[in-house]
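Take a look at the structure set out below.
All protein chains but one are shown at their positions in the complex.
A and B are the chain letters, set down in written order, and residue numbers restart from 1 in every chain.
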Amino acid sequence: MLETLPVDYQFHHHHIFGIEQLSAQDITHILNTAQSFKEISNRPIKKVPTLRGKTIVNLFFEPSTRTRMSFEIAAKRMSADTFNISASTSSATKGETLIDTARNIQAMQPDVIIIRHSSSGAPQLLAKYIDASVVNAGDGAHEHPSQGLLDMMTVLDHKGRLDGLKIAIIGDIAHSRVAMSDIIGFTRMGAQIAVAGPLTFMPMDLAGLGVEVCSSLEDAVRDADVVMTLRIQLERQNDSLIPSLREYSRFYGVNNDLLKFAKDEAIVMHPGPINRGVELSPDVADGERSVILDQVTNGVAVRMALLYLVLGGNKASDGQGEN
Amino acid sequence: MLETLPVDYQFHHHHIFGIEQLSAQDITHILNTAQSFKEISNRPIKKVPTLRGKTIVNLFFEPSTRTRMSFEIAAKRMSADTFNISASTSSATKGETLIDTARNIQAMQPDVIIIRHSSSGAPQLLAKYIDASVVNAGDGAHEHPSQGLLDMMTVLDHKGRLDGLKIAIIGDIAHSRVAMSDIIGFTRMGAQIAVAGPLTFMPMDLAGLGVEVCSSLEDAVRDADVVMTLRIQLERQNDSLIPSLREYSRFYGVNNDLLKFAKDEAIVMHPGPINRGVELSPDVADGERSVILDQVTNGVAVRMALLYLVLGGNKASDGQGEN
Partner (left out) sequence: MLETLPVDYQFHHHHIFGIEQLSAQDITHILNTAQSFKEISNRPIKKVPTLRGKTIVNLFFEPSTRTRMSFEIAAKRMSADTFNISASTSSATKGETLIDTARNIQAMQPDVIIIRHSSSGAPQLLAKYIDASVVNAGDGAHEHPSQGLLDMMTVLDHKGRLDGLKIAIIGDIAHSRVAMSDIIGFTRMGAQIAVAGPLTFMPMDLAGLGVEVCSSLEDAVRDADVVMTLRIQLERQNDSLIPSLREYSRFYGVNNDLLKFAKDEAIVMHPGPINRGVELSPDVADGERSVILDQVTNGVAVRMALLYLVLGGNKASDGQGEN
């Protein structure tokens, strides 16, 4: 349960670059909207006409199956038309090329461009040159706001609140845009974050974000309401920062022994895809505490909400009735 | 013409793994349904609202253009929303990963997952972990049920019956999931199957299926109503099982000389894509007896029927009127 929004609250974001730009009220409004859209995916006819005639472009400079598909499903369940562009980053190493690509797409008059790019800040750069709404689907090691929002929605579903919770995040904090979005978001909503992992995976500047950096996994997980572990992003490491996956699993994998330090009713989260037996033991991944698949389900609802809201919310539609 | 179904017949399959699981009545019902859907593709407006708001995922672990597109056309002509996922088998070598992929897709609440996979049994494995209907679009050398059904539909179109026909199948029986689905299906509907081909292409266990294994192509084709030749599946052979394509064509290619042994009105079939001049001489492929393109046309109708039926038939829809 989140606080009630003031009567005069208005969502005014045309772009979604990161959780950084969203106030606690904005986050509350997005999560409320996502909750109201969630039941659409349970209907026999999973489709509302809300975004009919809208053009939504998935512009992915990094490979992605699940995030791309989650946005595509969200868009089509709102009756938007979707277009997928898979671009190799190599053909866009110069900022100019990204801008030219963006302006060319803009000239075809899309309503939303969902972008994933290996460079932090690419969505903001894009937004300078186009009129369409830009939604960040992951930029470098910077932010992955829809993941942060779906994580908050999932915790809220299970805990009924965000304020005052302890969230442990284990693993590769430094290379994870998921961690960054979660840290900013949960902190803004009043939760406490504790992180742990190999030293080479800890960024320098966590203290300023109000995050507790723990020297042991046990300390991070102790009395936590939520234990989140991150995917090892091998593709975003310049060097071998960990000796081996086997050792990583032994010292930093989340298993039932570690979970004994958390609260009894603690839930376990992972942004997927899981490296089974590395970040997470299989019995935990498939266990009662795991809410990993709830995260995926909520992802569709959060993305429906984001597309709806950047396009002006009820101003953009004829209503949300059945199609 | 197929036998009339009993009044209380009900199609009760939630998944389509293979022809193996379908009774003669089920096959009759699918072919009748496909026949009733066939004219939709001849309309100026090729679209009915039957599956509006349904989410259909093409999950292809092997490359495919025509089968994937046939399913996609079938789905869209029924107004479903379609999503294509091309996964490389390499990223899914462990069974666990396929299951994780499946459960993640399931969490986005699709209605049907159409899967093609290089491992026999992958569709059944998938179905254990998800609620959505699973339709097998080809699993290893096991089954390709929609191909078997479209082959039966095509023979029925041209011969008016299946019972009592002689069907000759020439070529790579052992590596062909098409052959397996056809053998099971035609046999179940009362047809006789005779096969011929290089010894290395003959599976061990055909006698148990009631199939006549012939030592010469002439014997197999003699008095046949249907002559079906198979694509050489070079990609599914571990070794070079045939000396050369040239010799294959000479000894095992279907040409007009061979067809003299068949009945005068025999038809020629091939699941495509054709290796012209290898399995089939060009004059036969393009000749009057060839019904190869009818097979493709019927493929769309059969897949419309399968999607409709696994989703509950008329229970799933508002009717089949024009959209």
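Couple of notes before you dig in:
Going forward, contacts are C-beta pairs under 8 Å (C-beta built on N, C-alpha and C of every residue); 3 or more make two chains touch, one makes a residue touch a chain.
If you're wondering where the values come from, they're calculated on a predicted model, not measured in any experiment.
Checked against the hidden chain, the listed residues B:41, B:97 or B:187 yield one contact partner: B:41.
Of the listed positions B:121, B:272 or B:313, the one in contact with the omitted chain in the full complex is B:272.
Checked against the hidden chain, the listed residues A:3, A:100, A:223 or A:247 yield one contact partner: A:100. Remark: the residues of chain A touching the chain excluded from display are 52-55, 81, 83, 85, 87, 96-97, 100-101, 103-109, 111, 316. Remark: the residues of chain B touching the chain excluded from display are 41-47, 65-66, 69-70, 72-73, 76-77, 272-274, 276, 282, 293-297, 299-300, 323.
Heads up, the rule we're going with is that only the chains that are shown with their structure count from here on.
Rounded to whole angstrom units, the spacing between the C-alpha centres of chain A and chain B is 40.
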